[in-house]
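One chain of protein is taken out of this complex; the other chains stay put.
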Amino acid sequence: MSQIAGNLEPYLVLSGMLFAIGSFGFLARRNAITMLMSIELMLNAVNLAALAFGAFIPSLAGEGAAFALLIIAVAAAEATVGLAIVIAIFRNRKTPLVDEYDTMRQ
Amino acid sequence: MAWNRLTPAGRVLAVLLPVLAIGGALTTALLVAFGGAIAATIGANLPIVRFLVASVVTFLISVPVAFLLIYMEMKIIALMNLRIGPDRIGPAGAVMSVVHGLKVLMKEDYTPPSVDVPVFTLAPVVVYLASFMTLLVIPFAPELTSMGFELGLLYFFAIGGLSVVGLMMAGWSSFNKYSLLGGIRAAAQAISYEIPLTLSVVGIVILTGTLSLPKIVAAQDGSFLDWFIFRQPLAAIIFFIAITAEANRTPFDNAEADQEIVAGFATEYSGMRFGFFFFAEYVNVFIVSALFSAVFLGGSNPPIHIDLNPQILIDLSALGIGLPLIAGIAPVLGTLLFAAPIWFASSRIKGWQALVAGFLIFGGVSTAAVGIWAFVMLPPVASLIWFLIKTFALVFTFVWMRGTLPRARIDQLMGFAWKWLLPASLLNIFATAFAVLIAGR
Amino acid sequence: MRPSLDDPRVAIPAESTWYEPAPTPQTERQAEFLSLREGEMFVNMGPQHPSTHGVLRVIIKVNGEKVVDLDPVLGYLHRGVEKLCENADYHQAICYTDPLEYVSSLFCEAAPVAAFEKLMDVDVPRRAQYIRVLTMELNRIASHTLFQGWMALDLGGITPILWAFIERDEIVDMLAALTGQKLLYNYYRIGGVNGDLNHEFMSRLGTWMSRAAAQIDSNLALINENEIFVRRTRGLGVLDAKTALKMGVTGPNLRASGVPFDLRRDRPYLVYPELEFDVPTRDEGDSLARYLVRMDEIKQSIRIIDQVLHEMPDGPVMAKLPRLLRPRPGRAFGAVEGPRGVYGTYAISDGTDQPFRMRIHDPSFVHLQLVGPLTKGNLIADTMAVMASLDPVMGGVDK
Amino acid sequence: MDRRLAALLQEKFGERLLTPVRQRYDESEIRVALKDATDTLRTLHDDPAFRFEMLIDLCGVDTGEEMQVVYHLSSSTSGDWLRVIVPGLDRVAPRIASATFMWPGAEWMEREAYDMFGIIFEGNRDLRRIYMPDDYRSFPLRKDFYLADDASRSPAAGVRNMERAGTPADATAATVLRKSPGV
Partner (left out) sequence: MPLPDVIPFIGLGWSDVLFLILSGVVLAAAFAVVFGRDIIKSGLFLILTLGALAGIYVMLGAAIVAGAQVLIYIGAISVLILFAIMLTQSKVAPVKLAFQTQVAPAALASVLLAVLFGLAFGSTDWGSTVFADTPTATGTAPVAAALFGPYLLAFEIASVLILSAVIGGLYLAMEPKADEVGEEGQ
């Protein structure tokens, strides 16, 4: 009936592509906040994989969602601290661009 | 052609009537031809149809609800201010808010040149969508819940929190400093108050063991002492304050504080896009009132159960041919009955005036009779009426607060959320959990 | 389309200069004001803004929500009344001054009338003096009740202003019965008042006096004990007595800082020395104190009216004066204590029928200077609370 | 009380007063020269015998021949009011020291006097137009600024403009309509 949505692989492929996009953003963007957003994308990719495993492997029924919830909690903490760091650095250095965060050099 | 001589209304009618006639004929023909098939399809896909109908109905009732609340607010605040309020359009100005809506529709929908057009256009839609989508889970009555699914409360908080995204979009895209300040204020306020809002109902979730709103309402069945406002008073207070802030109402309406930042996020909006913000605010007031009455005031449960159990249900089918006769004769007779004493009462009253008055009185009396009959005989109607009474009592409270209180300052607002409401809600959770442990559930 | 901040192709200039070129600073102070530090921006309020009483424009330099600096821009209501008065004769000059402070215009008449009477050595009949005191105190109550409503309105409360308007309406109607005008009374004349008290005024006044105190108390109960109101005004915009004196502050704003300076007491005019009343003062000097001092003054005004009604003598209400007034050359300064402070008129006569120079001193003008110093470091919302508590009226500020 | 003030003023300032102390009703009036103005004000403010701590009013006066600056002071100890007139400012380039060093509240009143008369108060940090727009060129309360009806009845040839683009230096005595040198 559902050739795509009924299988595990499409979800995993989507997760992998999302992770790759996120990693590109993390590596290539200069803006610290965009990098944080890319990290959120990667974490969501992991979430998606965990949920897919939980949905398709009966022995992991509860574990997938539990993992996803834990990841969301950790992501919230990460975002809070990350944004606080960005704002704190911004207050001193007046720029959100990471390649200008070269305090050690001066 | 006579087209040029037609008034605007006449032109509308000239187009509309043929369209309606042709459309009606086509629809009838289709129904006759495929009626059975359509009915079968609907019957086979009941959940999907139910969802679609619920969505459409929810969307449709959100507008009259907004109109009603706007009228209520205008009139109640006017009474508190010793003014008359709207009194010209309709009886006691009752149609005023509809006219407001029409006015908003007809105004120019101006887009300032420097705004970020897609975001600017999308923002009011997001706000309105977020507020009306939460209407889906409101348990008006046990039989009248659009979608009573298991995670109703979570859904409510999740979707309700989306509106702040729309406010921030509006604030940012308007390219106006007032809007930007309003958007930032809205975001800070929403993030801060969502936490005590969510935490305050955890005690109830512990007690009921469910996140489903119909089940929470069902858990308060019994007398009014079973309502959660008496079992969780602290949670009720926190929840009430937090929903006031979530709905951006006085004294927490800092996001659109007109004395400070003109209209906040809505400063650059006009026409229907402003109307969306405007309606969303009032729909929000209704929704948070409904949620409060469902969670804390027993929702559709009556305060005290009185088992009337009347057996006066008339079997209409037993009347046979008498039914259309009664339906045809009763209005005429009733109208004459009420008109006669009025006509006799004074010689200055003309016959047609007496007839009109009689017809109106008959209409009122028969509507009231049918309402009382339905209230007694049909449990959903009684539940709905109880639910609406509670909800509108809360709406009145919100309007009352707006008429009474000045606005809190933004730092006092944030400090209150973090320093008082959050610890209090945590305390409430601990106390509830402890009590459940002691009592052994 | 707005150019994107993140777009590498466009170099975006400072945000404040996108549409309106920044004005070139003319003074040291303005240069300091116009220099933005990191994270600061200008927010313009007015001349059309919900909380500026009249057409005041305030440019606020904010850092987030915090007000860093503030620059009021005046002149949107400037009519050149002083120049007009120099080109009118003495009677005409009085009615030019009427619309200055339109919420309490009797005081704006009283000051030039006092100055002109000094120039011409006129003795005002005692009954006229009593009538002036009576009407001025009524007008003071009208102004203070309106202030209460404004104060609440600027803090977001919408009801008190409509309740406050009950009293103001009644007083205004009363004065309209006496003077024929509801807003700009034009009642005082050099050497007396225009017409004796009439029956309608007296009967309305009697009815009103019988319930005034209770009614005003109930109005005060609307807002005085409100927790939000008190929290937003207490400790806000504290003005100490020394600064207040240096800044030339007068009236209730000065008395809220603890200086019992009241012209009615310290430099008596008309029949005030014969009347018994207190000068309410507060020591806190914050917005709440400024509000409460005004509310206390309402009660004292009712007390004064009561005494005036009991002691008013009979007699003429106008002194005998020639039709054409040509005072001797000289200078005179007439001052009255108004609801906002000292209204002064400095008149110079050169022997003709027109004042050679007529300087109008308005307290709102002085008090508006304080908005900047008092709001620095507070939030945007506090600007409104401070401005409302100083109670400037733009008609007087802009002359 | 007032007599005492007159004697005190006479004693303190002596020959610095341009005219004897004038008293009329409850007002006392002294005139000091431009060069003595700052010292006089400071003495009046600081001397424990006077303590004129409140500046009630500050204004400029154009007599048609010269500019004057008039201060109205109020004493915080005795309740006396004093008018200090500083006459003899040049009409072409009126300049006087600012009073903001003692009364910061004089700032706007000096701005107003500058706006209306073109009097430059040296030491005022914010001396710019207050009522008139920034690009306005003339000074409306000067006696060489005509109102419309003045312009029409003026004896000079033709119609004169109400607003004269220019600085105080552009004004000449011939354009002044109404002079009162005596006041």
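Here the chain labels run A, B, C and D in written order, and each chain numbers its own residues starting at 1.
Everything below uses one rule, namely that a residue touches a chain if its C-beta (ideal position, glycine included) is under 8 Å from a C-beta of that chain, and two chains touch if they have at least 3 such contacts.
No experiment lies behind these values; they were computed from the predicted model shown.
Trainee: Can you name the residues of chain B that touch the chain not displayed here?
Mentor: Residues of chain B in contact with the hidden chain: 37, 40-41, 44-45, 48, 119, 149-151, 154-155, 157-159, 161-162, 164-165, 168-169, 171-172, 180, 183-184, 187-188, 190-191, 194, 198, 211, 409, 411-412, 415.
Trainee: To test your reading of the contact rule: which positions on chain A touch the chain that is missing from view?
Mentor: 1-6, 8-25, 27-31, 33-34, 36-38, 40-41, 44, 47-48, 51-52, 54-58, 61-66, 68-70, 72-81, 83-88, 90-91, 94-97, 99
The rule is simple: only the chains that are shown with their structure count from here on.
Trainee: With contacts counted as C-beta pairs, which pair of chains has the highest total?
Mentor: C-D
Trainee: In terms of CA centroid distance, which chain is the most far removed from chain A?
Mentor: Max centre-to-centre separation from chain A belongs to D.
Trainee: Suppose each chain is reduced to the average of its Cα coordinates; what separation in Å results between chain A and chain C?
Mentor: Between these chains, centre-to-centre, one finds 60 Å.
Trainee: With centres defined as the mean C-alpha position, give me the chain B-chain D separation in Å.
Mentor: 67
Trainee: Across the complex, what residues on chain B touch chain C?
Mentor: 77, 80-83, 114-117, 175, 177-178, 181, 185, 250-251, 253-254, 257-262, 402-412
Trainee: Considering only the defined contacts, which chain C positions touch chain B in the complex?
Mentor: It comes out as residues 1-2, 19, 41-44, 49-51, 65, 152-159, 162-163, 166, 223, 226, 228-229, 231-232, 379-384.
Trainee: Which positions of chain D touch chain C when the two form their complex?
Mentor: Spelled out, the residues of chain D in touch with chain C are 24-27, 29, 53-57, 59, 61-63, 70, 72, 74, 76, 79, 81, 83, 102-109, 112, 116, 125-134, 140-141, 145, 147, 149-150, 178, 180, 182-183.
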